[in-house]
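Take a look at this one; I'll ask things after.
With one protein chain withheld, the remaining protein chains of the complex are depicted in position.
Chain nomenclature is as follows: A and B, assigned in order of appearance, with residue numbering initiated at 1 for each chain independently.
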Amino acid sequence: MRPPEALPTYEEGPPTGTELEPGPPPEVPRDPSRIAWTRRRASAGRIWRTYRKNTLGMIGLAVLILFALVAIFAPLLANKEGLKATCPCNGIPFSPPSLQYPLGTDNYGRSVLTLTIWGSRVSLTVGLLATAISMVIGSFIGIVAGYRGGVSESVLMRLTDWFLVIPFLPLAIVLASVLSPSLGVIIVVIGITSWPSTARIVRAQVLSVKTRPYVERSRALGASGWHLNTRHILPNVGPLIFANTILTVAVAILSESTLAFLGLGDPLSTSWGTILENAFGTGAAYAGQWWWIVPPGLAIVFVVLAFTLCGFALDEILNPKLRQR
Amino acid sequence: MKQPKVFRLGIALMLAAAFVSAALAQVAYAQETTGATGATSQSNDQKVVFTWAQTAEPDSVNPMTGYSAIEFYFWTASLHLLVDFGTDFGSEQPDPKFDGFNSGLVTDIQVSDDSMHFTYTIRDDLFWSDGEPLTADDVAYTLNLYKNNHAYLPSTYTSLIDGEVTAPDATHVEFSTTEPTGLYNGDSPYIYAYILPKHIFEQTEQGVCPGQPETERCTPKAYSYVPQVGSGPFVMAEYKVGEFVRMERNPYWPGPKPAIDEIIYRIYKNDDAIATALQTGEIDLGYVTTPNIFNTLKNADNVDTMVGSIPSFSEIAMNSGSAYEKAEGAFVPHGDGHPALADPVVRRAIRMAIDSDALNKQVLLGYGVPGDTLVPPVSVAGARWEPTGADKLGPSIDGAKQLLEDAGYVDSDGDGIREMPAGSPDPGRPLDFRYFVRTAEQTSVDAAPFVSEWLQEIGIKTEVTAVNSAKLTDIINAGDYELSSWGWYPDPDPASILSYFTCDQRPPDGSTYGNNDGYYCNPEYDKLYQEQLGQTDANARWDIVHQMQKIFYEDSPYAIMWYDPVFSAWRSDRFTGYIPQPQPNGDPLEGWGGISEVWLSIHPVSGSSGGVGAETKGISPAVWAILAAVIVLLVAVFVIRRRRAADEDV
Partner (left out) sequence: MGTRRYIVSKVLQAMLTLAFVMVFNFFLFRVIPGDPAALLLRGTAAFNPQNVERVTHELGLDKPLPQQFLIYAQDTLTLNFGDSFFLKGQDVKQVIGERIWPTMLLVATSTLASAALGLLIGIYGGWRHGSKFDVGSQGFTLFVYSMPEFWFGILVLMAFAGGIGPFPSLFPAGGYATPGADLSGLGHAADVLNHLALPWFVLVVAYMGEYSLIMRNSLIDVMNDDFVMTARAKGVREKQILWRHVVPNALLPTFTVVLLSLGFIFGGAITIEYVFSYPGLGLLTVQAIDSKDFPLLQGLFLLFSAAVIIANLVADILYSQLDPRVRAA
């Protein structure tokens, strides 16, 4: 399993927005408390306009939307009964692709196409939820450590380093095999084994944002920690966390498929990983039943690739150093 | 520049250090365990080697502690039982085909009138592989050793023995039992305990493990017993954990000379690898567990296949009342199982709704045997009772529905789920059951949708959850379940499997183990169990055993889904002489019993030299050498060009 930290860490924060695509000047509202939101919306707009110009990023986004649609509209695309071993809609087991079963059938005669379509739901959900957990924990720890400094920072960073040291896959395997194999468990396991890298990145960010003039001025004016964190630090660290999130989802989906393949997933649910586990476990490799193995794997590749492309595109936009590519 | 050099040096040093230490560790431990560095040679032209494989790893090859099915294959080539198993799982008689060397150690059994004193006559023509003669002393010593040291499996069979087993002379052993019993009278091969060499295991009791390095902490149970001293035609010479077990000929074997010189058991990690190995000729015979792969093997050239039945079944266990049975002895009611399952009618309906035939077809692709009673088809002749005609419970959805209706379990609110009748412990409670399947057993997961659906049809809702085996054990002990799926591996003699369902075998409180995971408690069943233990007449005993099975079947704490198949495949152009147990379709290597005749019967197919070993696959050494040279050349060119570019700095 590749280590979760795959990218160089940032040394500077996100740009102040001047290098982005200029857009129409924002309407300045009368109400001062809405000024901040208007500014943020404009900033988001600029980011989107810049993003639109990134071909790879757009391709990634398009693929993601496609898969999201497939997952959401799964009931319309494929018969849910087709997931059951007892469905009368099933065909002859182990048959290669045909008109009726475009991707062939598995050991129960279930259509591999149906399995792959419905599998998207579980794989994507697990990936997203696990990432959410990881992000929340990682960001919280990163912000607290970066903001507080001192002893708390040392302790939290030690903790992060310790967790980084423990190899991911063995730890995930142990946890998943110890606890009951349900989707919830897998989500939690992936979530709590992947927060350290986020925490590190976020902390580095917070450290740099903390010393920005406007933060210091705010503090001089008597702003509380909560105010500083929510109004100044979080919004500046936010986009970075978001870009990191996208990349973490990719890793989370790969992790889910790996754990499921090793037999630690929920055997009663259908995810791309469990399809592959079932295929390999019943000897599809030896029997040369490629139609069962290729589709779920390709689905994983495309989804992960899409998330990666989007993540890289966002990265480029938000990190000035990377932009000159 | 300094930097790149340090960089390269750093990486190179670290890798080199790691490589060297790993290689040293490997060599050190390899030599410590085995004293040899690899499997046997084929280039020794005269040696005939039989290689077979499974995915099973032995947990221990010492009969004191081993209990997995795989190690029995080593013991059936190297150790004797008192009364051996024939291919029909009955007591084996000496066969002139093998000069009478196929049967157990016992040639005669004398039983006292009160069935409490036994005298066995031991044959006097066998030798241990170090030249020592096998005598009654070894028998007495072994039985006492098993009993006093609580050997895991063997002590089950010595539990009725009272006090010590004695050997008044070199060919007789005597012992008494705590109660009258028919189990030791030789009608069935009950004592499934291999006889060990006294002069070897005596030493382990003193802390010396023969054949092991001095530093080994030694007790009879800790003794790894390789290289082995055995009395059969072969003995274990080498055991490389995770890789192979190699057996050599016993030079002092007085019986017919085997046609093979060595047996090698290889451990493969999965069925694919075994199937491929068969095709390439790496192995001569292999066992697989996946029907899909077996089907593919059936079509392979030069490969013969067999599907047999083995004494092993998978069941749905029902919590028959851990919370509702009365406290007695160590048992206290515990858990929160559904009260409906305390009613045998409900359990019977569930049994009727489960179509074992369909399960066998769908889940095992038809290769197993549909399940019904506790004693599998493969068992000692006469032991099994088969439900027929009116005795048979289903499969019938309508019949099951009728049973439930008549007993008052109706669906009063029209939601498709029946409720408990008035007057029951919990009237109106819907029949909603937790159903646990095990992740370790794919078939248990695969059966779930079918069982679930059938139960749905008869008005019982199930909630299927997959858990790992450890968790399920806890759940069962706590009694917090309604339906669960597991399996048993009964002995050919039914006494042990029947013993697991007496009242005292129930998990007694919420946290201790018990065999009786269905929490079945029937005084009549218990009474009959004791009776058959004491029966000296075989037929009378089987009558009682049949009665017990009938009672258990009708009370249905278990719905037995199927009896497992055993899939084997072998190269038809290598060896022949396999003896399936049972006949005609079973285990071709006769995994049950004492000395298996198969090891005396296997011989190379005429025309082949047998045991050719693998045609090694892949690129030939010459090509590898060229490839390596090319790579080294490329790297050298690359490095030189870089350095030359560096030298030409402005």
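Throughout what follows, a residue touches a chain if its C-beta (ideal position, glycine included) is under 8 Å from a C-beta of that chain, and two chains touch if they have at least 3 such contacts.
Everything numeric in this text was worked out from a predicted model, so none of it was measured.
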| item | value |
| --- | --- |
| Of B:81, B:165, B:200 or B:273, the residue in touch with the unshown chain | B:273 |
| Options B:98, B:127 or B:152, residue touching the unrepresented chain | B:152 |
| Sole residue of B:203, B:396 or B:473 that reaches the chain not shown, by the stated touch rule | B:473 |
| Candidates B:488, B:501, B:542 or B:592 - the one touching the absent chain | B:488 |
| Touching residue (missing chain; options A:87, A:156 or A:276) | A:276 |
| Residues of chain A in contact with the chain not shown | 1-3, 5-8, 158, 161-162, 165-170, 173-174, 177-178, 250, 254, 257-258, 261-262, 273, 276, 280, 285-286, 288, 290, 293-294, 296-297, 300-302, 304-305, 308-309, 321-322, 324-325 |
| Residue ranges of chain B at the interface with the undisplayed chain | 1, 3-4, 6-7, 10-11, 14-15, 18-19, 22-23, 25-26, 28-30, 32-33, 38-44, 49, 51, 57, 59-60, 62, 65-68, 150, 152-153, 156, 221-224, 240-244, 264, 266, 268-270, 272-273, 276-277, 280, 282-283, 440, 468-471, 473-474, 486-491, 496, 505, 512-515, 613-614, 616-621, 624-625, 642, 645-646, 648-650 |
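Criterion: only the chains that are shown with their structure count from here on.
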| item | value |
| --- | --- |
| Distance from chain B to chain A - Cα centre to Cα centre, in angstrom | 44 |
| Interfacial residue positions of chain B with respect to chain A in the complex | 271-272, 275-276, 290-293, 295-296, 362, 365, 437, 439, 442, 445-446, 448-450, 453, 464-468, 471 |
| Touch list for chain A against partner chain B, complex | 84-86, 93-94, 107-108, 177, 180-182, 263-264, 266-268, 278, 281-287 |
